[in-house]
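Below is one structure, written out as structure tokens; the observations come after it.
With one protein chain removed, the remaining protein chains of the complex are shown where they sit.
Letters A, B and C name the chains as they come in the text, with residue numbers starting at 1 for each one.
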Amino acid sequence: MQLGMIGLGRMGGNIVRRLLRDGHTAVVFDQNPEAVAALVEAGALGADSLEDFVQKLALPRAAWVMLPAGPVTESTVKALSGLMQADDTIIDGGNSFYGDDVRRAGELKGQGIHYVDVGTSGGVWGLERGYCMMIGGDKAAVDRLDPVFATLAPGIGDIPRTPGREGRDPRAEQGYIHAGPSGAGHFVKMIHNGIEYGLMQAYAEGFDILKHADSENLPPERRFDLDLGDVAEVWRRGSVVSSWLLDLTASALAGNEELDGFSGYVEDSGEGRWTINAAIEEAVPATVLSSALYRRFRSREHASYSDKLLSAMRKGFGGHQEPKA
Amino acid sequence: MQLGMIGLGRMGGNIVRRLLRDGHTAVVFDQNPEAVAALVEAGALGADSLEDFVQKLALPRAAWVMLPAGPVTESTVKALSGLMQADDTIIDGGNSFYGDDVRRAGELKGQGIHYVDVGTSGGVWGLERGYCMMIGGDKAAVDRLDPVFATLAPGIGDIPRTPGREGRDPRAEQGYIHAGPSGAGHFVKMIHNGIEYGLMQAYAEGFDILKHADSENLPPERRFDLDLGDVAEVWRRGSVVSSWLLDLTASALAGNEELDGFSGYVEDSGEGRWTINAAIEEAVPATVLSSALYRRFRSREHASYSDKLLSAMRKGFGGHQEPKA
Amino acid sequence: MQLGMIGLGRMGGNIVRRLLRDGHTAVVFDQNPEAVAALVEAGALGADSLEDFVQKLALPRAAWVMLPAGPVTESTVKALSGLMQADDTIIDGGNSFYGDDVRRAGELKGQGIHYVDVGTSGGVWGLERGYCMMIGGDKAAVDRLDPVFATLAPGIGDIPRTPGREGRDPRAEQGYIHAGPSGAGHFVKMIHNGIEYGLMQAYAEGFDILKHADSENLPPERRFDLDLGDVAEVWRRGSVVSSWLLDLTASALAGNEELDGFSGYVEDSGEGRWTINAAIEEAVPATVLSSALYRRFRSREHASYSDKLLSAMRKGFGGHQEPKA
Partner (left out) sequence: MQLGMIGLGRMGGNIVRRLLRDGHTAVVFDQNPEAVAALVEAGALGADSLEDFVQKLALPRAAWVMLPAGPVTESTVKALSGLMQADDTIIDGGNSFYGDDVRRAGELKGQGIHYVDVGTSGGVWGLERGYCMMIGGDKAAVDRLDPVFATLAPGIGDIPRTPGREGRDPRAEQGYIHAGPSGAGHFVKMIHNGIEYGLMQAYAEGFDILKHADSENLPPERRFDLDLGDVAEVWRRGSVVSSWLLDLTASALAGNEELDGFSGYVEDSGEGRWTINAAIEEAVPATVLSSALYRRFRSREHASYSDKLLSAMRKGFGGHQEPKA
């Protein structure tokens, strides 16, 4: 089927490529004409403005917006909706806050425009491995887009099937789900990222302890100089902690156990934060997920004010003088 | 080669079976004669006492102890060492504290007996999938046992090879490593379990938030009734959080999304605790791993004293009267 | 000076009483006529409707709203503002979210009505000890109300003066501050409560460890049966952890070391949650404050879904069967 794509960065561009390879057609638009040209070469139909883009789409239109979450996505959805008509569908495949989806879907309902939110995991590997997709929206709109999702998803592959799933929605094992009404897709994707932070931090702490197993704080007979690349590798086979993140860890450590070139400064994106906000709203204790987020905040601080205040108190009650950092 | 096995529970018994299947021979002993009989039927040579067991082993002996960590293992190692001689090897394959390995290896050194500690991951799946092994001990002793480890390990299987490992120790991708001197094997296994706790808790919190996404605390337009079995399944394909623990989660939720039959009481074993002790000794901030451990402690409490004290303070300063639980 | 008070619960009623005792006058209103009657007896002028209340206030009016944060406060402020005129002042002394203050102040600005937010700490003890107040709003409006704040505040009392404060705003040591523009008062009060949660949890955990110092998990020679009431009492004198919360703890434990009558169910109010949201918005790692909040969430759960999922995974990889809770 035909899909329109706005935003031809790494994610948007590769999604179009994966669709074209499987026989779908695509109309594409981006602020950057070179990005459009590259996909035209790959077989897509290029547009040079939003108006042109909408015009070139067959009715009922399906326009996928793949832009940075926030103001850019917001204004694009608004502009698109002004050009589209009843029964068209706008798909937000970015990392939007699910509350924004709920609001937008409500606003577009009056015009009869469908709004579908797609949480997409897969990153730079999606073109080859396929994209894991969590989808929110009206059943009719989601069902109509099924050929697109079926192509983009990884498929069953050689991953063993889960026993006990007989008779359940077969899309899940293909790698996509219709999670619920508008917002549900990005909600599930948000939690996915929250979990991701927790998993990453668990590995990071474990390897940190392994790394410091030769610390001079330890009695000499209990110091170990471990090969962390081999540890990561061995856990990939038969251990309880095997995972894709561990595979990536093993790759990173294979050639660079000291992790040279990384500064220790770690960014976070909205989903990790929103996950905590959601947990608090639901009164669910999200201890590990919060800790993981906070460690990233902390990684970006130098000479934290909170730590200075601890030293000031220590000086106050005990006359302690901290060493210079 | 020949291996002696003391302790024929699920782990010890299956290790022997996997060895026998691959052409090795085994002498086996257990307090329970039926356990011995079952393995004799599978092809092992049975012993009816520790003395008999030692006598039946060819020189230099290799005796694997697969018993509960703590006093039982301690006294068995002691008794065994009294019956063995220089150049024999005692292998502790249980979940011993690595500090105990260091001590025991030192004690046995005087007698010329080798001591090898093997941290073993794989649980009930090991017979089929193989065991992931982290090994500590003298190079000579570990090398001599290599045929045993090679058989027990999972092997490369169909897991993609890690790029950049060319020229590195090939045992790691077979599923076993010689981590370092005595104690290093159990140290690495200990951290493995510490990470395991953190990973599990990350998933548990994420699914807890998904589960409560239909909470009445939320505004109606932002409530979702999600199919958690499908969420777990979809993440298995192409997502960043795919892992073996997620596979198990998907299996558990496929047929029993409410997790009926589980009380919410969660045990912990020594490794999770020792991991935190090790982190503290090294001054490594193990925030997520500690939180995961504490959540298990908390799962086993009713009407926690600490919580009662919070209520007592709240009554003191604000006259707040908590509802009955 | 004259103050109007809407909401004559424990807080509102006692604030009026403290004002009357010091020679101020008050117009009072409450949905409950008995609450009005009680304060009329104490010397206030009663009103039987919001209209009557506004009418009885001298120009420029000062109306203090002391109602539950949320819809009730919102609608009352809205109704009041419809009856008031330029240069009047509305004071929100409840536990409103500071973002609501910012919004309301902006809305009222068009009408020329001042909006002052007062975060008030002191609880049931305020009538005797005075109220610690954190105030947000325009300088003119806050200054005009100074006689009210001066009466309500605790005053210097016998608390030693902080060295180095010479030349600084003397109101702080009287027990009230003008923290900044509208919203700043409730913002500071919000953080106050966030800290309060952290402090309480620190004591709660410490006493929990003391309480379990006779645990059978410990080696007999390291078990202690401690008198927690005496411990709390001794720390009140000369120790680093002395505080008002410790005073309350000592009182609670003096007569009831087992804390009988408390169920272990602990409520939380908005401020603790908003504190975490604010920390996340600022990217400040609020590890302890979050943990304290989560422990309260957890105190209200039975057979947590997250814990059940841990058990399900443990069963999956290790065949572990958890005991019934």
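FYI, a residue touches a chain if its C-beta (ideal position, glycine included) is under 8 Å from a C-beta of that chain, and two chains touch if they have at least 3 such contacts.
All values derive from a computational prediction rather than experimental measurement.
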| item | value |
| --- | --- |
| Partner chains on view for the chain not depicted | A, B, C |
| Option from C:G206, C:G270 or C:G318 whose C-beta touches the chain left out | C:G206 |
| Candidates C:K56, C:R129 or C:R144 - the one touching the absent chain | C:R129 |
| Contact partner of the left-out chain, one of B:I90, B:V240, B:A254 or B:A312 | B:V240 |
| Chain C residues touching the omitted chain (full complex) | 98-99, 102, 106, 121-123, 125-126, 129-134, 153-160, 162-165, 168-169, 171-177, 179-181, 183-184, 187-188, 191-199, 201-203, 205-206, 208-210, 212-213, 215, 217-218, 221-222, 224-227, 229-231, 233-247, 250-251, 254-255, 275, 278-279, 281-289, 291-292, 294-295 |
| Touching residues (missing chain, whole complex) on chain A | 10, 123-125, 200-201, 203-205, 207-208, 211-212, 244-245, 248-249, 251-253, 256, 259, 262-267, 287, 291, 295-296, 298-300, 302-320, 322-325 |
| Residue numbers in chain B that touch the chain omitted from display | 240, 268, 273, 276-277, 280, 283-287, 290-291, 293-295, 297-298, 300-301, 306, 317 |
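In the analysis below, only the chains that are shown with their structure count from here on.
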| item | value |
| --- | --- |
| Same-site or different-site touching of chain B by its copy chain C, using the half cut | same |
| Rotation angle superposing chain A onto its copy chain C by C-alpha atoms, nearest 5 degrees | 180 |
| Multi-chain contact residues (two or more partners), chain B | 123, 125, 201, 203, 205, 208, 212, 244-245, 251, 287, 291, 295 |
